[in-house]
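A protein chain is absent from this complex, but the other protein chains hold their places.
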Amino acid sequence: MSIKERLSGNEAVAIAMKQINPDVMGAFPITPSTEIPQYFSGYVANGEVDTEFVAVESEHSAMSTCFAAQAAGARAVTATSSAGMAFMWEMLYVTASARLPVTMALVNRALTGPININNDHSDSMGARDSGWIQLYSESNQEAYDNFIMAMPIGENKAVRLPVMVCQDGFITSHAVENIELLEDNEVRHFVGEYDPDHYLLKKENPLAVGPYDISAYYMDHKILQAEAMKNAKSVILSVAKDFQKLTGRSYGFFEEYMMEDAETAIVVIGSSAGTAKEAIKELRSSGKRVGLIKIRVFRPFPMDELAGALSHVKAIAVMDKCEGFSACGGPLFAETRSALYDLDVRPKSINYVYGLGGRDIRVEDFEFIFGELESIVKTGLTGKIYRHLGQREEEVLK
Amino acid sequence: MAYNLKNEANKPERLVGGHRLCAGCGAAIAVRGVLRALDPEDKAVVVNATSCLEVSTFLYPYTAYTDSYIHSAFENAGATAGGVETAYRVLKKRGKIDENYKFIAFGGDGGTYDIGIQSLSGALERGHDMVYVCYDNEAYMNTGIQRSSSTPRFADATTTPVGSVIPGKFQNKKDLTAIVAAHDIPYAAQTTFIGNFKDLHEKSRKAIYTEGPAFLNILSPCPRGWRYETEDLADICKLAVETCVWPLYEIEEGVWKLNYSPKKKLPVEEFLIRQGRFSHMFEPGNEWMIEETQNYVDSKWEKLLARCG
Partner (left out) sequence: MTTRAKDINETTPWQKLTPGGEIYEGGTSILVDTGSWRTMRPVFHEEKCTHCMLCYPFCPDSSIPVVGGRRQDFDLMHCKGCGICFKICPVNAITFVKEEA
């Protein structure tokens, strides 16, 4: 039985956490994720959850607390953004390599510097090699749904990896939208009990976590970890299937919007997809065959599936809401282009780095992009590959 | 129950042999001593900061601990112990576990005085029921004897080497035990390896079995870093105490108590002359270094006596 509500993204995630009733939350405030531990502390103070809230003195300690609690046999969650994520960067790797399925709500915010509190994806993209499963959400509904699916994904014995559920700071985290919630018992039943084979507090045998690995062992442990990330793909889909049975809402690696007969398409992550969809609706009404792919799962990267979904398209623009400073394009662009490489016929692809530090992107901007893609298809000339959108440019005097 | 070394010796070892610590390593002696204070029926989770101890006692697939063990990073033994302890309380509350566990974190002076001090402070402030043991060998030994804030003044360390212009470490040793005591935790103490280990054992027992956060600072000589013959460890510890370089005291519920006052306080030279890291202080023209060190030790000792009442 779904409960209709109107919530911000932060509220939605806090409620998901409440319904899951994890054992431990270790969190430190940082804009714009602060509200999540704040709401949650309210639940703790009112006895609405059994969770122990550890008000740590830094984000590094937040992840250390979650890592340790999870190793001890407890379910641990946290929330952070931007510099907070950067501060726990070391511990992200430690947690993933120890194969502990900690769950994190990441409210995307630009990395310092200069210091900026608004949305972009530089924080989570900066951690894309950490070994965490990364799920992106377009809306409060997706953030809520993804958070509930996160634990059955991460805790699956073939996976055993931590999961970060991302949503756009302020745009999604603070904007109030309609949402459908599950009942408490439905959530609890869906996530089940955390049941690790081994944990520090296990009666039958001790557990030693976090060894020093000489070179004879390190690489092999990492390959085991890489296999787990590969395994995550099928687990993500099967959990989504179970979720669909429960809610009717279906999720995959990405959403395909008006892609069946699309000649040109945009690949995008997060709330900007909503703006892009408006542009697509407008362009479609004037007969343009345009579409969009919105990436939900960035880690593991759905390389083959994405290539398959784009193979019939003539030209694509990949939207990166962060710089990678590769001097040749952002991270989503690089990985998408790599996915397309083995296609016999592949679309022309360009990259737009946009939205840095919360720089707005509008429906007109997406219409402009589709215009560019249309001329690429017409002329066969890609032009500049690595582009920026939304900045103020000097006038070029003719 | 009065301390009886023989009874303690009959307990099963909780840190077994086969670890890769140096021959004569003080850290190993500290860990054995603290873990020995546990009741045999109590389980423990040993938490360890990256350090000599950590890389040597859990080198895959060999763990020297019979208890559960967790290492995560260098600067977070405090937070890691807090996380395990919190999980324990929740799982017990939920009825998922019923054994008794104690949580003991070990960090070197590097991971405790310096990079780990924030994490330690946070864990103490939050009041987790845990023990943090600093095995203090007065430098970052694992990476090759670089100075820490615990390194004594004038000591030769690889980032404060004795040169023609600068004679070793410039600053005095940080007083971490006092900093920890200022957190108003139920128990904190300084100890080392003396006699039949009564001081260390009783303090470990108090630390482990007092509810709330407890802290032990254990002077753990390092033959490699301090430059003395491995077999002289017990002498070095005794001299540290008899010269008042390393006083034995405890702070219980905010009350400072001196555990040992030498009948005859030895001059600090007797401690310094045994270690290669101080050998330059005995060169002609460097008498002022010994004098300053003696003054410093005396002044700290007087202040401690005043605090202990």
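Letters A and B mark the chains as written, and numbering starts fresh at 1 in each.
The rule is simple: a contact is a pair of C-beta atoms (placed from the backbone, for glycine too) under 8 Å apart; a residue touches a chain by one contact, two chains touch by 3 or more.
On a predicted model such as this, the values are computed, not experimentally measured, just so you know.
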For the chain left out of this view, which of B:C25, B:V131 or B:L304 touches it?
B:C25
Which candidate, A:R99, A:K288 or A:K348, sits in contact with the chain we can't see?
A:R99
Against the chain that's been left off, what residues of chain B make contact? List them.
5-10, 13, 15-29, 32-33, 36, 57-68, 193, 195-197, 223, 229-235
Which positions on chain A touch the chain that was left off?
97-100, 160, 198, 205-211, 213, 216-217, 219-221, 223-225, 228
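Assume only the chains that are shown with their structure count from here on.
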List the centre-to-centre spacing of chain A and chain B in whole Å, with centres computed as mean CA coordinates.
43
Under the stated contact criterion, what part of chain A meets chain B in this complex?
23-24, 26, 50-52, 54-58, 60-61, 64-74, 76, 90-91, 94, 98, 200-203, 206-214, 217
Which bits of chain B are touching chain A when the two form their complex?
43, 45, 47-48, 54-55, 58-61, 63, 65-73, 75-76, 78-84, 86-91, 93-94, 96-97, 99, 101, 118-119, 121-122, 125-126
